[in-house]
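These notes are about the structure you will find just below.
A single protein chain has been omitted from the complex, and every remaining protein chain is retained in its original position.
Letters A and B name the chains as they come in the text, with residue numbers starting at 1 for each one.
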Amino acid sequence: MRARTRPPHPGVAGWIGVVCVLLYLLVATVGRLQGDPAALVAPGPEAPSLGHPFGTDHLGRDLLARTAEGAWTSLLICLSSIGFAIVVGVPLGVLAGRRHGGRLDGLLMRAVETLQALPQFVFVMFLIGLMGTADMHFGPLTVGNGARVAFAIGLGFVPYFARVARAATVVEMQEDYVANLRGLGVPEREILFREVLVNVWPPVLGQACLAMAIAVFAEGGLSFLGLGVAPPHATLGNLIADAGGQIIGGDWWYATLPGTVLVLGILGFNLLGDTVGGRSGRRARPAPGVRRVPGRRPSPSVPTPTPNPKETQ
Amino acid sequence: MTNYLARRVLGVVVVMFAVLTGLFLLLHASPVSPVNQLAPQVAADPAARAAVEHRMGLDRPLVTQYLDYVGDALRGDLGTSLYDGTSVADQIGRALPVSLELGLIASVFAVIPAAVLGAWSVLRRGGAIDHGTRVLTVLAMSLPGYWLAVVALVVVGDSHPELLPNAGGFVTFGEDPAANLQVLVLPAIVLGLATFAMLTRSLRGGLADAMASDHAMFARAMGGSRLLTLRRVALRGALVPTLTVAGVLIGGLLSGTVLIENVFQIPGIGQLMVTAFQRQDYPLALGACVATSAIFLLLNLVVDLLYPLVDPRTAAGVTGDLAGRTA
């Protein structure tokens, strides 16, 4: 009962995911037209009005402009951290998975396990705690806290992507076509990077979308603890953290509107990840150029890793 | 099997040692120093700095400090806090049960509804329950816990003040079980929400796959009822994917406690860790991180050892295949 080849369309949930992400980007762009997110435009917190559709924050700044800046900042931090994690983690995973159980595999996996011996958020917090929150100067280059948060979150995701890539590689290496190619005398490196890597990408990309959701949580959590991006720059995380103190004063819009945008983003990436992840991997259409032998089930004991988008609460 | 067990335990010990070494070196290589915490006028005086460093033993060679630390750690002594001079091991000993209790309650709050909803939605596939469950789980996954916690404090706390932290600090289960459980209800719900969502989805996915598997289809074709098939054939198949995410869930609970304990003022290991980092209390931060990773690795080991019990198929190729499991 294997899935048939089907045209690549994202499905209803996928479309809704796309719409969510687009809405998120829409707020992020339209909000930029709202003016300077750091400018004091009102004497204090004001409820939403025509002039300020999202109201103003506790210092009297336009909340739409701040939410937009926050959405961009969060997006940038998360994209760069996931990008970093993929660039470092996937090659490691593929190399480890190539010789399943080999010496390199053992070594890499022990290293990965060591990195993962601390829960991810704790690990990221540890890194930020080590680096401090001050701007770092390397000659003319100044590394702000945003870059460091991205780096720390990214590093936290390296083991994760290494494992995803490794698991997928292990499955692929067991496929008959690999044995066939080997039999035909195709060099190992070519098999690995021409054939196997192509099949490793889909699960990685699917997980990347889900990891985006985790990264948004992590960034918010760090800001919540005061370890995130420096003010006056907004991120969705520090907006919500600041709003927390205002709830009791009755400023409902402050907590809810940026929160809704955050939820839109996370939901969008969750749905996209679900769609991409669901279409890829074992049940998916084989990537072009790779003949998969029908009926061969992947070993059930190599489960596809599932991320927990709430790992960082 | 014994061989596998021994290898896994040995692996955990090796990783623990690597973690200890890594954290120790990182912490000492970083620019943060406990001496930084002195009043600036004191820190300005090199003699004062040197005196403080000497008192803390920071002027010894790194190797000596490291060996001392490892030696003491093996004897269960993780040093003393730089702030109040109390034993780090004692502080962890007090905090850890609290976090574990919170995690346990959160798991209970997560597992029971997840099992019910997961099974129910597979039985009523495409029905209202199934759809409702999906909406609920995606929502639960997409709400940031730290925000939910803050909102819950205000919304629920105003009508049910007994659910909020009380004056006089946290009451442990040993002192007053009822009062203890009362203040843990809200944080456990917020903490367990994510676990609930993950578990429901994974259980439902596993069950659906298992129900669609050849032997389940066969059982159905032979006239077995859906419920019976679910119970007989599919349940075992569903347990493996669920166990697979258990590692992630444990990690999620441990990470979650850091923020949740912070908001709800629960004196667990997460709170201890945050405080230690904020104050740059070396020995405490190191000890708390080592303890957290020990718990994490141990729980993962337990999950690994449960695999062969649940799914005999994996027992054969245990050592190799399990390595693919995610954390």
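One rule holds in what follows: a residue touches a chain if its C-beta (ideal position, glycine included) is under 8 Å from a C-beta of that chain, and two chains touch if they have at least 3 such contacts.
As a working rule, contacts and distances are computed from a predicted model.
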* **Options "ABC transporter substrate-binding protein", "Thiosulfate reductase cytochrome b subunit", "Beta-ketoacyl synthase chain length factor" or "Na(+)/H(+) antiporter subunit B": UniProt name of the undisplayed chain** => "ABC transporter substrate-binding protein"
* Asked: Out of all the chains shown, which come into contact with the hidden one?
  -> A, B
* **Option from B:L153, B:I269 or B:A294 whose C-beta touches the chain left out** => B:L153
* Asked: Which of these, B:A29, B:A47 or B:A178, touches the one chain of the complex that we don't see?
  -> B:A47
* Asked: Residues on chain A that touch the omitted chain in the whole complex?
  -> 1, 3-4, 11-17, 19-20, 36, 38-40, 43-45, 58-61, 132-135, 226, 230-232, 242, 244-252, 255-256, 259-260, 263-264, 267-268, 270-271, 274-275, 278, 283
* Structure fact -> chain B residues touching the chain left out here are 32-33, 36-45, 47-48, 51-52, 54-55, 83-86, 91, 125-126, 130-131, 134-139, 142-143, 148, 150-151, 153-155, 157-159, 161, 164-170, 208-209, 211-212, 262-263, 265, 267, 271, 275, 278-280
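The criterion applied here is as follows: only the chains that are shown with their structure count from here on.
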* Asked: Can you give the whole-Å distance between the Cα centres of chain A and chain B?
  -> 21
* Asked: Touching chain A in the complex: which residues of chain B?
  -> 11, 14-16, 18-19, 22-23, 26-27, 30-32, 138, 140-147, 150-151, 154, 190-191, 193-195, 197-198, 202, 212, 214, 217, 240-241, 244-245, 248-249, 251-252, 254-256, 258-260, 262, 270, 273-274, 277, 280, 285, 289, 292-293, 296-297, 311, 313-314, 317, 319-327
* Would you tell me which residues of chain A are touching chain B in their complex? => 1, 100-101, 105, 109-110, 113-114, 116-122, 125-126, 129-132, 159-160, 163-164, 166-167, 170, 213, 217, 220-221, 224-225, 240-241, 244, 247-248, 255, 259, 262-263, 266-267, 270-271, 299-303, 305-313
